[in-house]
Structure formats: structure tokens, C-alpha cells
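For reference, the structure discussed in these notes is given below.
Here the complex is missing one protein chain, while the rest keep their positions.
Per-chain numbering from 1; labels A, B, C and D assigned in written order.
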Amino acid sequence: MTEQPIDKANTDRVKQLSYRRAFMLVLKRDLTIAMRHKDDIINPLLFFVIIITLFPLGIGPEAQTLSRIAPGIIWVAALLATLLSLDRLFKSDHLDGSLEQMLLSPHPIFVLVLAKIFAHWLITGLPLILIAPLLAVLLHLDENSYTALLLTLLLGTPVLSLLGAVGVALTVGIKKGGVLLSLLVLPLYIPVLIFATSAIDTAALGLPYSGQLAIIAALFFGSLTLAPFAVGAAIKVSTN
Amino acid sequence: MTEQPIDKANTDRVKQLSYRRAFMLVLKRDLTIAMRHKDDIINPLLFFVIIITLFPLGIGPEAQTLSRIAPGIIWVAALLATLLSLDRLFKSDHLDGSLEQMLLSPHPIFVLVLAKIFAHWLITGLPLILIAPLLAVLLHLDENSYTALLLTLLLGTPVLSLLGAVGVALTVGIKKGGVLLSLLVLPLYIPVLIFATSAIDTAALGLPYSGQLAIIAALFFGSLTLAPFAVGAAIKVSTN
Amino acid sequence: MPKPTSTPLISAVKLTCIREERLLFDELSLDIHPGDIVQVEGPNGSGKTSLLRILSGLSQPYDGIVNFKNQKINRCREEFQQNLLYLGHLAGVKGEMTAEENLKFNLALHGSCDNNSSVIDSATKNEQNTLAYLAKVNLSGFEDSLASHLSAGQHRRIALSRLYQSNAPIWILDEPFTAIDKQGVASLEALFTGHAQRGGCVILTTHQDLISINPDQIKKITLDYSYA
Amino acid sequence: MPKPTSTPLISAVKLTCIREERLLFDELSLDIHPGDIVQVEGPNGSGKTSLLRILSGLSQPYDGIVNFKNQKINRCREEFQQNLLYLGHLAGVKGEMTAEENLKFNLALHGSCDNNSSVIDSATKNEQNTLAYLAKVNLSGFEDSLASHLSAGQHRRIALSRLYQSNAPIWILDEPFTAIDKQGVASLEALFTGHAQRGGCVILTTHQDLISINPDQIKKITLDYSYA
């Protein structure tokens, strides 16, 4: 018995395990972990809700002021909620050696990474979008702006997850990278924030906001194609 | 040789190592670690700055709106910056077993805990206070309010560290306690937020705000005396 | 049946490793053939882990080359990784998942395939296999326990169970016996011998002596950087 | 010179430990006297760590009492902890501090005192001692390396160096030999014998055999909960 049969088996097997299967595998795993800790889904959401309730407390209850700053608050809150949930993405996988093992698996790292990012969005981004209208009521958001709010969140939150992933990947090897992460990531988030709130404000005036929406869409597709590779490279550096 | 000489030495020694020395010991250690990672000091600060700059971006640049909401924004930012830096307090000590060792040391746990909390405040709270006036200028805070801002921060940020410590101590044994932490801690922070911003708003109107300040001071002394014990008990639970 | 004249599975050419201005090893060359069991020896801090990580492509050496079947591993990374099983000081086991879920994920991530080299597609068969592998590392009855609720040794056993299904010829194992009880160590040693006989190679570090493996069969590499 | 009739340093009365509805041990009673070296044995997952944590007061048993010199440890926690040295699976060593800083902190936290039982107050003497203790665990030359830059074994050695200065009579050590090389294991064993002779007691778990300690001197406690 030489090494031949072993090798043969390997190449066969890998052809069958297509990208799609690797993607589904990691996605399912991450969702399982999140489901195990239902908190993982509920908590970013509650965090979002809590931040949004903090502002009226800090600023005061006047409906007019609140409705004026509502888009900004909702988006900043979404941004911070995403930010805080980011370390779930790679940190624990790095600490317990899983990330190392993923790097050593025969699948291209960007597929695995994309699956992890998608899972992250499903767990944190999606629930935010679902609850946002309710919070908009609490902040007396202008009625014309609801569609704009939802559309910007739908296109924008995936960008937050994608760009955030780059940040986490870069900082994951560093002890206590938590706050450094925010530093790296927040500047990347600013364009999304600006265009999204501008879209909502424009909508409140009853004007068309497709221009801003197009820019956010462009950011989305751009980061969707580039981020997984950047993340893959960053992870290789971090685990060295 | 029986156990006698060993015992004798122990009791002698412990009498000498007073609370104060235990406190200084842990304080020095935590500051050393923070100094080693200069990021630990710089990052919460930068995070504070970034949040505060996000709002003008999300809300728009009008000086009047900004100055109206400035106290709220500064305080919410201080609150979030503290929140994000909290996991430094016990998490890594728990993961590498140091916390266990502190529990087993002959010193009462509340002394050690108080030292850790004080170190945390020196590292995160103090720098915020120092930079706050600058940010207040950026947000066009009313000129009458500067003293009030500083006083509330000076009394309020230690409360944030103290109450936050309780939250971290409770969640430190839980995997991914990160966002659960925010859920536990933010409701406890809300009274500080309300009274602090109310003090600053009152000051802006030129009215006396000693009432609010007294309440914050009460919160400070209350948490200073109670939190270390709560934290000690919580740590015992978490390392069980 | 080791064949000394076959192409080496892994060969290192003049590896040099420097950590914090300490020279750990210099111009270290080695060839590892199918059938080899290589034990890297040396006191704490002599560079065993560093060497193993370099061989598996996780770290870059200061100088030198690592080849897989005479090809630089950087050139054929994907193929190399299909042929490699590396277990380090860290177990790579998720505390939030059960023992079974952990194993299943590991198998699937690295491509699971049964012994008669046909790819398993049916989920049920996979299921059975997972349980069988867990049984092999004495974890039957713990399938549904969260890994974080297992003892230190059981935790590592989850990671080690991958060895029982792996078809990768190259095993690089950094202190695989950590926290494992005696019976466990014995069955791992048997596994290594079997793997070598089937044409694989095992590179491992351990501070315990390998008891049940024929000493003649073990090649030793001693890193003798002595501290201070 | 063990004295079987002396008050036991630690005694456990009818300890019961249940983990996830598995009964690990039931009504376990034991007395540990000065001079005892107790090895807790059992396969992975049999409850050794759980027992040691209960004995040291870190976890609460489901049922039963742990006494220190015939007093419940919950009642005399402070005194008990002055007499206890516990090292668990985790080393309690901070990666961000150097070896020396780590050791110094550990000594100070647990109260450092030299062998002729006079309290050390002068910082310089303390300094010298720290270096001496580091030398004892073969870490000379690594004083100023960050602990995170040390190898697995060196990392644990920092924690173990506390044993060389400790005056606590009770040592509870959970797999102290993990990642330690052979020479290190031998000197630790010598240390244990010495400690027992000086009237201390050692409770430890390990999956390796204790080589250089006289087997008659070792009391074994076997946890035989068999899995599945």
C-alpha cells in the first residue's frame, strides 16, 4: 500500500465539494451556533433598540427635534449595533483554532469567508431591518421616509457586514483588538451613513432619492466582490 | 518538621500586606498592561471622538440643531465608549485563569476588584473628560454649559465604570457575553445619562443645576460602596 | 512498508527560524517519506512548534524552503492542504457546538470520505460515521454535550477524532497527547503505526515517550537549542 | 515525616458532584494529611478537575462539605486561601506582561516570603528572588520576553515557578506537567517530594506516571465513573 489510493480519493472528493457546498456548510454551522445562543440574534437587536431609546433620554422628548434627527439616530444606531456584533465573526474562531483549520481546508478561503459574512448579516442585519419601522414610530420619523429608511437599510446593512469583516479579519490576531476595530471600520462606514441619511432626509421632503440609493447599491456590489478577498488575505496575515 | 513554621509565616505576612498594598499591586499591574498596549488608552478616546463626529454627518451641520442636542450626544458617546471598553476589565483575566488566581489569593476580592475598576477609569474615563471640552466646541455647546459638562463627566464616568464592572463580572463566564453585557448595563446607565444631560441643559439656561449634580454624586457614592461587593460576588459565580 | 527511495512527502531545505533574535534552528534540512513517523524532540522553547507550523505552511521561515512532493508548498497550496492534517496546541473545537456538530463540521470542512475512497453523499451514512468516529475516541454518550461542557481531555478528543477518518497522508501533530488519558494515548499510538503502514507519514512532538511504537520505526529530530 | 494521626489539612465529607445529570462521584470522603502526595486518577471526563476545583473552593459541590483543618472552608475562606496554592488547566499568566512581571505579580498577590519565614519588604531583594525563581524553572534569559512570545511549555513554567517560593502547605495541581519537558517533570517531582517532607501536601492529577516519586508514598484516588 503506497500513498496512491489516498491521493486519488482526495482529488475526487474535492471536485465534488463545490464552492456552493462549502458555502452552505459554513453558513449552516454559523447559524447553528447563533441558534444555540438565541441571544446572538436577540441581543444586537435589543442593543439597537436601547441605543435608540437613549437618545430621546439624552436629548429630550420634543417630537419636532426628534423627527428632525431620527434618520441620523437610526442609522448611527444600526452602525454601532453592527460594529458591536462584529467580533462574533472571527474572534472566537481564531481563539479556539477553528480559523487556522479553515485556512488549511482545501476550499478557497473567500468562499468560507463569504458564508460567514452572510451568516452574520442574517443574524444581525436582517432583524434590524425588521424592527426599524417600529423604532421609527417612536422617534416620530416623517411618514414619507419609511420606504427610504427600509431601502437604505436593506442595501446598507450588508455593506456594514462586509466592510466590518475586513476590519475584524485585520484585528483578529491582536489581543484586545476591540476598539482598534472600531477605528478601522467606522471610517469605512461613513459613506454609507452619509448617503443613507441623505436619502431619508430627501424622502421626507417628498423628493426623489434614487441617486443616493444608486450610490449605496454601488457600494454594496463593490464590497460584495472585493471584501471576501480582502478578508481572506487579512486572515492569512492575522494567523501567521 | 511539621506544618507549624509554614503557618506562622503565613499569618505574619498577611497582616503586613494591607488592603492598600493589594490595591496598589493590582492597579499597577493593570496600568502596566494598558501601557504595553498603548491602544487601550487611545482607542476608547478615538471611538468617543468618532461617534461624536458621526452625528453631524448623519444629522446635518446646522449649528442650532447641533447645539440643542450636544449634551445628549456627548453623554451617549461617553456611555458607548465606556461600554465598548468594558470587556477589557475581566474578560482576558478570566480566559487565562488570572481571575481564578485572584479569587484564591488571601486578599478580599472587593479590594482587588476596586483596583481593577479604578485602573479602568483611569484608562478610559479620564481621557474622555480631558478631551470633552474640545468636542463640545465642535458641537457648538452653549458656553454656560462647559462647567456642568465637566462636572457631570467627572462624577458620572466613574459610575459608568463601576456599574459596568458589575455587568462584565456577570457575563464574563458566558461565551459571547458581549452584547448581553450591553443589555444588562445600559439600563443601569440610564439614570446617569438623564441627570447628567438634564444638568447640562439646565446650565445652558443659566439656572442652578446642583440638584441634578447631587443626585449624580449620590449615584457615585452608592455605586462606589456597593459595586465592588456585587462584582466580587458576581465573579465568584462566573468562575464557578 | 516505508520506501526510502520514493519522493519525499515533505522535504525542508535549509530552514532557519529566528524568534526575537534567538536562532532556534539553522539550515535544518529533512526529508519525510511515506511510512515515516518523525518525532521532533527538544526541551521547552526549543522551536518544535515553530518548526511544525513552518512545515504546515502556517508560518513563513526566516530562510529556507518547504517542499511538498518536490514542489514548493506556496506553489501548490491547495493540493498540499488536501494532503495535510495539522493539529496544533489549540484544538479548533467550538464550545458552543455539541461534540457531534463539531466533528461533522470538521469532517465536511476538510472533505470527509470513507475508507473505500468513495465519496459519501448520503446524509444518513455521514451521520452514522460521525457517531462511529466519536465512539472511537470514547465520546459515545457525549454526542449532544456542548464542547464547552466537556473535560479538558474530552475536548481535545473531539479534535483528535479527525485522525480516525482522515485520508490525508501527512499528519502534523503538535503534542497530540496533551490531556489524553493512558488508554487514549495507546490507541493513538496504534493509529499512528497504522497510518504509517498505509503509506502516510506522521510528524509529531510530545514530551512523553512513545510506548507502543517500535523505536526503530521512529525517526527523531532533536532541536538542541539550549536556553540561556 | 507524615503523621497519620495529625489533623487532616483538607478533608472532604460525602462529596457528590453532578454535571449535566451525570453523577461523577457520590459520597466521596477523603482526608489529606501533612506529608501526603495524592494523585487523582481516572480517564478523561471522570471528574478529576471537578474534584480539584471543589476541594479548592472554586466550585460548590452538589452535596457534601470540604473542611480545612476540621473547619468548613466557607467559614474560614481567608485562612484557607493563605494556605492554598491552586494551579488549574489555565496558567493564569498574562501574555502582555513579561515573564518577570508575571512572576512578581503572582508572588505579591499571594504574599511572597522567603524560606527563613521573614517577610520580604525590600524591593531589591524581591527582585533578586524573582530572577532566582525564574532560573529554577529554566527561564533565565527570558525574563524580559512577553509571555505571549514564549512557547507553550515556557508559558506554563511561569505559573509553575510559584511552586518554588510557595509556603502554602496545600498544593492542588491540575495536570501540572502539561507541555513540560522531561527534565522539567523530573525537577517538579523532586519538588513535590520535598514539599511533602516539609509537612505540606500535594493533590495532583496527571495522565503520566510519576517516575521519580516512591510509589509507596503516593496515595491514589481513582475516579472510576466510566463513560457511556
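Keep in mind that, in the parts below, a residue touches a chain if its C-beta (ideal position, glycine included) is under 8 Å from a C-beta of that chain, and two chains touch if they have at least 3 such contacts.
We adopt the following convention: contacts and distances are computed from a predicted model.
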Requested in this report: Would you mind picking the UniProt name of the chain not drawn here, from "Sulfite reductase, dissimilatory-type beta subunit", "Iron ABC transporter permease", "Heme exporter protein C" or "ATP-binding cassette domain-containing protein"?
Outcome: "Heme exporter protein C"
Report summary line: Touching the missing chain are A, B, D
Query - Sole contact to the chain not displayed, among B:Gln101, B:Thr124 or B:Thr171 - result: B:Thr171
Query raised in the report: Since one chain has been left out of the picture, which residues of chain D touch it in the full complex?
Result: 18, 20-21, 23, 60, 62
Report summary line: Residues on chain B facing the left-out chain by the touch rule are 163, 166-167, 170-171, 173-174, 177, 180, 183-184, 186-188, 190-191, 194, 219, 222, 226-227, 230, 233-234, 237-238, 240
Report summary line: Even though one chain is not shown, chain A touches it at residues 37-39, 42-43, 46, 50, 53, 56-57, 60-61, 63, 66, 137-138, 140
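Throughout what follows, only the chains that are shown with their structure count from here on.
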Query raised in the report: Compared with chain B, which chain's mean CA position is the farthest off?
Result: C
Report task. Calculate how many whole Å lie between the centre of chain B and the centre of chain C, each centre taken as the average of the chain's C-alpha atoms. Result -> 45
Report task. Find the geometric centre of each of chain A and chain C from their Cα atoms only, then give the gap between the two centres in Å, rounded to an integer. Result -> 35
Report task. Could you give the separation in Å between the centres of chain C and chain D, each centre being the mean of its C-alpha atoms? Result -> 31
Requested in this report: Could you check chain A for residues that touch two or more other chains and list them?
Outcome: 37, 92, 95, 175
Report task. Would you give the residues of chain D that are in contact with at least 2 other chains, written as numbers and ranges? Result -> 89, 95-96
Query raised in the report: Can you name the residues of chain A that touch chain B in the complex?
Result: 37, 39-40, 43-44, 46-47, 50-51, 54-55, 57-60, 65, 68-69, 71-73, 75-76, 79-80, 84-85, 87-88, 92, 95, 175-176, 178-180, 182-183, 186-187, 190, 193-194, 197, 201
Report task. Would you pull the chain C residues touching chain D in the complex into a rising list? Result -> 19-20, 42-49, 89, 138-142, 145, 149-154, 157, 175, 177-185, 207-208, 227-228
Query raised in the report: In their shared complex, at which residues does chain C touch chain A?
Result: 1, 3, 6, 9, 34, 56-60, 78, 81-84, 86, 88, 90-97, 101, 105-106, 108-111, 113, 117, 119, 121, 146, 167-169, 197-200
